[in-house]
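Every protein chain but one is kept in place in this view of the complex.
As written, the chain order gives the labels A and B, with residue 1 at the start of each chain.
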């Protein structure tokens, strides 16, 4: 699989983990996740070293997981602690464990060599801890497409006017000039688009009760390996609607990925009716993206030899691909360069 | 895919096309079909040159189709007419267009290089324009088998007595001698079988109300790339039942094809009850063919190394294979030889 290894990826939501093992394929590997007695998350290869049975079908005993097939046990570090029929435990019995960290309701898993895992590089989302933001809305999607297609989708604001015309988009056909500005800063790419005096998007009009035109702005920041933070606002002289939308992708296989979206808003924090409305509205938006990237995936599988052609508005996407290619080359050369947001 | 390229194939029924794009995989390629403002059919590669999104999910604007993802537009010739973010349109933005022609309710698509497309070579079915024939019955089937297996089925009249014993067949076990005559004429192959004083087939007895024996005749003409016209008649001294049955195949992938059948009859033209009866009866016949060729396909996939052995009655099939092989060699050598019916 093509992906950056030396990064923290989302493995699960904190609320998904307990003493019952959770099976998930992450970064091309089967992984079993559970909590130990102290409540700390554990992530192990979901394959017993003995006969390749999935450990996730077994049970958690104290801090260890027991293989369902023959009762071998492994601790949170992947060390085999029990082989039913024998007293010595050979080195080959141990299995791979993945560094994990729990932060802000997210369980992060490290994709590279354990010794290079530095929790300081885990992305931090200040608005998720702030009383001035409502962060109740989150989504998980299993997407049947190469993760790079979703990354491209998020790096590209040109599609908003088309795919999302009836939700969060606008009518690009009416726009004389697209004020998109793309900037590269280290290993991150920022796309900024500020449109004054424009109709609010259909969904946004509902959320902000805008009677007329708004200034609409979106600042989208992509950073490795697969993350995009979008700051989205619509405002008139009376009111302002602001959102932080965090898109977090974890590759599953060459042609599928996990996709988490977290939304924080700074308005009507206690309005549960609005929360419900926004949750439904944004789910429609995300399905518009899923539909098109899954359609691209099917086309690529049908015509693998077809090529692509970058256009002017793809500046951000081209920059991000260049960064990813360089980071991958560096990883292969053994000098990981980590600059998360 | 193994197929002849320099031929007109059926792309769709005329009634399927309108301003809503139609997606179909034809000759191994994804194709989008629609009508322009003047009502003329358009066929384009169903892949945007920009990011490989399927154009068929977009909308038709005037004579152009707009990509659903980023709004690029293409005219009926495949020329890109609009790239939202830029004014110059590079040559790489253009996409493949397919010559199309609409004739007798059928939309034909050319499989080869556009400059060699000659509408004069499109098959013509005079009975479909004649007031003396009823041509209301047609069928479309999506068949999960290599197209050559259906071509073979149509070239071979030996199976009629077995697969179709209870519909349009006869009891070959009672027949002392099979009067099958096979003739090759240019690039077409004709199988003729005339059986005097025979029980009419079960379905045919219903259509013609035959009280006793009939003379039964079928003249089946195959011609490249994948077409077979069958003239079928049953007659006694009182009445005669005649049919033209046109079988038109378009390869989809290596292991699937599109299969159209058009039936014209010269009797009881205004009898709607008979039309309904014949439509149902022939659907049963075609499903008997589909069932066996799809079973062959599964067997070939299971035992790809198994060989075949031609028998005497396969003379027509062997002749057609020889013609196809020669035509394919000529196509590869660059001297297309087109001799459609």
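Remarks
The rule we apply is simple: contacts are C-beta pairs under 8 Å (C-beta built on N, C-alpha and C of every residue); 3 or more make two chains touch, one makes a residue touch a chain.
Please read these numbers as outputs of a predicted model, since none were measured by experiment.
Touching the missing chain, out of A:49, A:167, A:234 or A:282, is residue A:49. Listed residues A:10, A:83 or A:278: the one in touch with the omitted chain is A:83.
In the full complex, the hidden chain is touched by subunit B at residues 152, 156, 158-159, 161-163, 172-173, 178, 180, 292, 295-296, 298-300, 302-303, 306, 308-313. Residues of subunit A in contact with the chain left out of this view: 25, 29-30, 46-47, 49-54, 57, 66-72, 83-86, 90, 92-93.
Throughout what follows, only the chains that are shown with their structure count from here on.
Centre-to-centre separation of subunit A and subunit B, using mean CA positions: 48 Å.
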